[in-house]
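One chain of protein is taken out of this complex; the other chains stay put.
Letters A, B, C, D, E, F and G mark the chains in the order given here, with residues in each chain numbered from 1 onward.
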């Protein structure tokens, strides 16, 4: 009965690697899932697999729906959903995942810098912990599985 | 059996008033709910009702949880959840509401300018319609209730 | 506590009118809902409300999703979902509605000619009654509400 | 944690074999389930196991219900439900399965030729991807599991 | 917000009338629902409405499914399901209704003579009260609504 | 669409009256429900209605199950569940109600003195607000319904 | 992913052994669960484990609730629930289990002699197959898993 986590959000920093390394270092039995984090592949998967579109909206639509197959599966399976917000970009998909996970009753942990506290207050209100570093996330997982 | 909608998101433009006016003009039997849209009241409700905090995080936390009582109730009751994203601000609460509504199986309609199409592709992938004007939202409601 | 029914399926015969008339004649307290049965309006609602498409697929997609707002709402609200299959046309939306209703645990009544018995066996296997005339549907409703 | 798919629909072409081969060629860890695709066995299972019927309706009814034991189990277990519509036949059971899966919140992928686009618009509106070849289905699965 | 009850089980004594009278006497705001208690009508509804059958099994099957439309609706709507077992007859439908209601989380009250205590122990284990007279049922309802 | 609240917990102070008065004073459209707060009646209802018991355990058991009919109904119906803990008594039923409501996804508001903060930390962790006076509860309700 | 079945009902004939033997003979990968079928142990478990009772009702109550821990677990886990009714005894627990399973959406197969057809019509109306011999049950399982 290994523990399952899903890492949603920011793809421009190495927070996922840090969490993975911390889990490995502490020898935790945790299965880690993420969305496709190759930005180009994620944006283009609709066109690459199903054919080109003339409208940007439908190009995005096809890609986002294919990505949703993976994302929903891993959120549904997760014991904890960890959502990272970087200081840049709108990352509405991260907040969407947090809302989706919360409505399913999944424990949510957020990870962001202090300067985002006010903007993320509604997301944090639905989270069971708010971390400012990947190490804190790992510490919570280690404590939970001790 | 009147129809119920919840209007989530941006509070700095008059899109809610336009939708309400359009519904009135067309004589649609629709019950409209919104979050508290008085920015100051929404931010301060935790401290005003339950006492001051020394930490910004907990001030926000108390307020966001009180607001959640209202928001969850109205999303849960809604037949359709309409989520508006303005061109400014991060509005993570709007994306969170969209995810929450989607996970509950509520029909979601998004409302935003074309320039946000790419950033909102995951939210739109879960929506049943994407509108660029309040008039379009009203037209969909009118069509649905005709 | 009036009874609510949803009439899904064929739009090229007057079965809905016959059921409505039968309900009226028997004085049954039943709220009747249907999809938009104006074929043109139903096909075109996406383009009419949200703008033209160059691809037939996306034209259909936009329309079908807008129609889904109405259909899901009424299936969700229904005490009984009645699904009519005519002898012509593929009417996959009718079978889709039947599956959707069945998975939600809604009682389903099918209405079709005997020649369709074999082709509809899986749908009928999930139905609580299979009728061959609108009068039979009305008789079941009258019996249920007597 | 292998991925589970259910292949619903057409039994007169080799699309299931092509998907199975593609999954094998790409070395994907996917558990593939299907209905009983032996047409005769599927039609006759009620009579063969439980005894002959004089009425065609009840012969079909018994068979369809026995088949439902298998179908519901595999849809319930599936991570993705893939529904194939051939150009011939009414295949209402395929559309029924798609509706059933959609109501359970299962990701649905449809597979059909372009000429069926309009007739399948409501089914496609509930799908996360619409493919025109088994290869595209395999590509989506490979992308999802990469 | 009137209270809703469903009276399942025995149709050969006047326990339903006694409960209805008791509710009236105490002026309780309770909406009372029952199955069709006309034995003949209940047994024959399948054939009367949908046509004769040559096999007893299918005659019963058609009737029981039509009756299920009503029974499920009223159990689903009920705040309390009251299940009466007489000393005669097998009344498996009553025990079935009790199991159905229990699985839905509906409060169940049983009503039977003491001599059935042992035979009904599993049903009573899922009930919130076991009564030996209609008066006791009414007293519980009056207490609950006081 | 009036708002519904359930007031769980302490029966030895007038907090329910204060909340009711505050709601009345502010003219809020709120339907207020409570358990039976007549201590003796609540303890004795099992014996009074269904007959005497020789064992204290079963006397309590019968009474608690009858009370559960009312309590579950009102928690299930409630938009917000308010749980009051006095400084005396164990009030495990109040904590049980809070857990029950939380698992159903109902918003919970707790009401207790500061000295109970540590002992109630798990209950407060599941609550959307923690109040120290009935006035604060009323203010939250007024804010929510403004 | 072995298939799981639960065998509910009659304990005075060897139908369970016959099904188990048939499953073994056909080499089906099926996990078989049953209630405690030692009549005395099942009746007495409450008193044996938790202490003697003076009232027959409470003796039965304690036993039935302990048995319910096992029964609910195995029904919840089952892919198919098979319910056997012998010609003797009231076996209300079997009908209760059938109702419980049906409400959870579990496929139900009934097993009984033809003379019970009328008395079991409501239970059969919720079943996906009605068998008259253990061999037929095994044949359905073999067909389902082929």
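The working rule: contacts are C-beta pairs under 8 Å (C-beta built on N, C-alpha and C of every residue); 3 or more make two chains touch, one makes a residue touch a chain.
In this text the structure is predicted, and so the values were computed from the model without any measurement.
Only one of the listed residues, G:77, G:113 or G:135, touches the absent chain: G:77. In the complete assembly, the contact with the undisplayed chain comes from F:124, out of F:34, F:124 or F:144.
Considering the complete assembly, subunit F touches the hidden chain via residues 56-57, 60-61, 63-65, 67-68, 71, 85, 89-104, 114, 117-126, 130.
Interface with the hidden chain, as seen from subunit G, comprises residues 4, 31, 36, 41, 45, 49-50, 62, 65-66, 68-70, 72-73, 77.
Remark: the residues of subunit B touching the chain excluded from display are 53-55, 58.
We adopt the following convention: only the chains that are shown with their structure count from here on.
Taking C-E and A-C together, the chain pair joined by more C-beta contacts is C-E. Between subunit D and subunit G the centroid-to-centroid distance comes to 31 Å (mean Cα coordinates, whole Å).
Between the CA-based centres of subunit A and subunit G the separation comes to 44 Å, rounded to the whole angstrom.
Under the contact definition stated at the top, the residues of subunit A that touch 2 or more other chains are 65, 68.
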